[in-house]
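Single-structure report; data block below.
The complex is shown incomplete by one protein chain, all other protein chains being positioned as in the whole.
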Amino acid sequence: MELVAIFISAVLVQNFVLYYFLGICPFLGVSKKIDSAFSMGLAVTFVMSITAVVSWLINNLILIPYDLDYLQIVSFILVIASLVQLVEMFIRKISPPLYQALGIYLPLITTNCAIMGLALIAALNEYSFVETVIFGFGSGLGFTLAIILMAGIREQLDLADVPEPLKGAGIALIVAGIMALAFNGFIGMLT
Amino acid sequence: MSLSSRMIIVLTTVGLISGGFLAGVAQLTKERVALNIQKEIEEAIVEVVPGTTQNQKLHQEEDFTIFSGQDESGNTTGYAVQATGIGFQDKITLMFGINDSLQKITGLTIIDQKETPGLGAKITDWNAFLQFWENRDASGQLTLRKPPAGSLEELSTSEINTITGATISSQKVLEIVNLSLEKLKKIISEGKIAGERQDVN
Partner (left out) sequence: MSTKSIGAEYLKGFWDENPVFRQLLGMCPTLAVTGTVITGLAMGLATTFVLIFSSLVVSSIKRLIPAQVRIASYIVVIASFVTIADQFLKAYFYPISKAMGPYVPLIVVNCIILGRQEAFASKNSVGRSFIDALGMSSGFILALLVLSTIREILGAGTFLGYQVMGAWFKPWTIMILPAGAFLTLGVLLGIALVIERKTMRS
């Protein structure tokens, strides 16, 4: 049951975007249309799940046994950067149409704090292998959920009369704030 | 030199230099970091078991550790129990002190929490919560006084005052303590740790 709790927590209660503030750049940049938001969400979930696996392996098979904890930051970020490269090459070969849809977003994912945040938080909480995978997948879904919701709202906002200075990032952040408030309601769900 | 070999050499060099540099820094800071964590625990023990000047770890399992405290002359001042459990928002790690006959709780302190700031986080506040943990009756389970009593005198010794607006966080702390009390008594009565065998109810 602990696994279910971790999953639900990652998607709703401690949503990566609305609680941990991770993934804001793509969240603001790619949430203008629902389908691009969806593609970005998919790409992120995919990379996050793989990163969860690889970062756990590196942390628990190499870093901790050899007392190399301090290399966590360097190794994680290098792993992520390489993974994103590999994923990009892989998708390009396997499915050009998919590459067309996701392609440009992939390089952006490297500096997406969400991926690095995932690796760090899972390591901080000392999750087991299975827990880390569930956490990675759940966080990716949480990110996707948040970004799709945001895109839906912004598509509507396009037709509304937003004050000039708030157009774009300003109103997006305010909307995010209200969404964060709403998601606050999920706290205590797991008690 | 071909481009690929140049690329590899550059990357490897950068990697090695950084790695070496970081290893050096880690060596320098390693002890202090471990010391900080240790100090945090020791300060908590001294806070919840008055009169303690040294301590000894008696028992450790996941999310549950028992320490015994001694004063300068080596007499046992009591036990300190560190326990982690689920709070309202995330995990709570706390430590409470209990006297050596296991009859009285001598204090409580919160080591780690991520409760709602301004509300649940008040469990770390002396006036709002922690002061009600001194001198509690540890012979049975403790209960919450809801709504909170006006003054310390009105509380019975097996009751804790709830924090207004943070009922659940208060309750979670209570649950962790009650659970730990049972565990502690069980472990001591089974003689699993070095220490005097206590007569527990």
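Labels A and B are assigned to the chains in the order they are written; within every chain, residues are numbered from 1.
Criterion: a residue touches a chain if its C-beta (ideal position, glycine included) is under 8 Å from a C-beta of that chain, and two chains touch if they have at least 3 such contacts.
Note that the structure is predicted; figures quoted are calculated from it, not measured.
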From A:Tyr20, A:Trp56 or A:Phe137, residue that would touch the chain that is not displayed: A:Tyr20
Touch residues of subunit A, complete complex, unshown partner: 18-25, 28, 70-74, 77-78, 81, 110-113, 115-117, 120-121, 124, 163-166, 169-174, 176-178, 180-181, 184
Absent-chain interface as seen on subunit B, which is shown: 3, 6-7, 10-11, 14-15, 18, 21-22, 25-26, 29, 32-33, 36-37, 40, 112, 116-119
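In this section, only the chains that are shown with their structure count from here on.
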Euclidean distance of C-alpha centroids - subunit A vs subunit B, Å: 32
Contact set on subunit A toward subunit B in their complex: 14, 69-71, 74, 187-188, 190-191
Contacting residues of subunit B [partner subunit A, same complex]: 18-19, 22-23, 25-26, 86, 88-90, 116, 168, 172
